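With one protein chain held back, the other chains of the complex are shown just where they sit.
By written order: A and B. Residues from 1 in each chain.
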Amino acid sequence: MGKLIIQDKTIVVPGETLAEGMDYLPGAGTYRLGDKILAEKVGLINIDGRALKLIPLSGRYAPKRNDVIICKVIDVTFSGWRFETNSAYSAMLSVKDATSDYIARGADLTSYFDIGDYVVAKITNVTSQKLVDLTTKGLGLKRLRGGRMIKVNSQKVPRIIGKQGSMVTMIKKATNCNIVVGQNGLIWLSGEPKDEVTAVSAIRMIEANSHIKGLTDKVKEYLGFTGEVGEPEHKEYEHSQNVDNQNVDNN
Amino acid sequence: MGYSKRTNNRGFDELRKIEAKTGVIKNADGSAYFKIGNTAAYAAVYGPRNLYPKFLQNPSTGILRCNYNMMPFSGTGERVRPGPSRRSKEISLVTEKALLPVVDLKEFPNAVVDVFIELIETDAGSRCAGICAASMALADAGITMKDLVVAVSVGKVDDKVAVDLDYDEEAYEDGPVSDIPLAIIPSTGEFTLLQMDGEISKDDLIKALSLSKKVVPKLYEIQKKALSEKYKLYGSDTNGNEE
Partner (left out) sequence: MADDLKSHLISSFEKNIRFDNRGLLDFRNVVIEYNVSKNAEGSVRVKIGDTEVIVGVKLMVDKPFPDTPDHGVIMVNTEFLPMANPDFESGPPGIEAIEQARVVDRGIRESKMIDLKKLCIKKGEKVWIVSIDVCTLNDDGNLLDASALGAMAALKVAKFPEYENDEINYKTHTNTKLPMKKQPVAVTVYKMGKHFFVDPSKEEEQNIDARLTITTTEDNTICALQKGGDFPLTLDDIANMLDIATKISKELRSKL
């Protein structure tokens, strides 16, 4: 007979026994050793029927196809740009994926994106050797001007965005800041200095408490937000769920 | 006569007082502090990150790189000259080999995970404290690991087999001493670090190695607690689902 050793929503560490016997199945972040299932990361256990799944609580960003990330230009080549992605791998954006404009051969590419610029881009492909390709053609994909950048634990990004962007929309409404959240853990903000401070501390609060029940209410209380927390007003989310692009114009 | 009494009436299978914390270096992707007796180590993990020079890259997996260092004032005697020494380089190497069997970096070809270990004070067992801290720091950094690694020294002081020797015991002069730093994967009981200096018989060596198994679960529990405590600070009500 199989036996469950830990409860649902427990924080576990590598090597910790989660279940014994063959009744349970090792899901993501777990593995089988003999007749036991063990954890292979620090994370929160999610028991889904017979499957044990581990939701990691830490770890650097690993590039994935279709993720919308914020990245920084580190090199301008003949045919495009190289970006730093806040991960172990840099990414390439070729001229044809950057813009629909006609760009003559040998044109000055820095007039589009210059070294040091931050750009919201979407990952179109990741090879087995982790060559990462980007596009900036699409809604909300663009160069970011002004503002400031903060780094967060990329595992907490879904929580910061919230269901269909509800969390970040609340922060934006409460603070009047423009905010773009990259899946890679970079967050861009722009607003009045005092408001930015409030927005950053709200984000830090979510980051630190991401695994706690009733977080939305806590953040709402912290922000003194009285509006409705729900669907964002703009339908843009339906097109691009990963990035929050309200208030971001598309040119 | 023989060796009959340890400092502070410590039992021969008893560890010194341990303090462990994670998330202690804010800039790092993962970090830990591990103090056993008067030996205290910090470990910080950066990565997986870009690896240069390029010839070090491995296209089939990320690599692990460990660096052990004693702060200049951390030694029991004179000031330790800063910078790498033959000793620190060897310890860096065996630390890497002690951790590698549990670490899985296949998802990160060509990349590197850097582990920096710094000793702020030492009273024997510094490489073991470093390995304990490093293993916690790697887990804290979200690295995929089959298990944590626990490390401790065992040995024989005069006529007694003991765990976790301190400096006075290593320097015991009234009889033979052997000092055996080792590291173990708790879930399998396999050894990933084994070194020794001094002298010991074959039977006593097996006895000493077996004695280590008694303290492995204790060390693992301490590491586990330190890793999960970081998250429990904010309350025990957990809910992993995205809303």
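Everything below uses one rule, namely that a contact is a pair of C-beta atoms (placed from the backbone, for glycine too) under 8 Å apart; a residue touches a chain by one contact, two chains touch by 3 or more.
Note that this is a predicted model, so its numbers are computed, not measured.
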| item | value |
| --- | --- |
| Residue touching the undisplayed chain, where the options are A:106, A:146 or A:224 | A:146 |
| Which of B:46, B:108 or B:220 contacts the chain that the document leaves out | B:46 |
| Sites on chain A contacted by the missing partner chain, in the whole complex | 72-73, 114, 116-118, 144-149, 190, 193-194, 196-197, 200-201 |
| Touching residues on chain B - with respect to the absent chain | 24-28, 38, 40, 42, 44, 46, 49, 67, 69, 71-79, 82-84, 114, 116, 118, 120-123 |
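Operating definition for what follows: only the chains that are shown with their structure count from here on.
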| item | value |
| --- | --- |
| Contact set on chain A toward chain B in their complex | 9-17, 29, 31, 33, 38, 40-42, 44-46, 55-60, 62, 87-90, 128-130, 155, 158-159, 162-163, 166-167, 208-209, 211-216 |
| Parts of chain B lying in touch with chain A, wherever the complex brings them together | 29-30, 47-50, 59, 62, 102, 104, 107-112, 139-148, 185-188, 220, 223-224, 227-228, 231-232, 234-235, 237-243 |
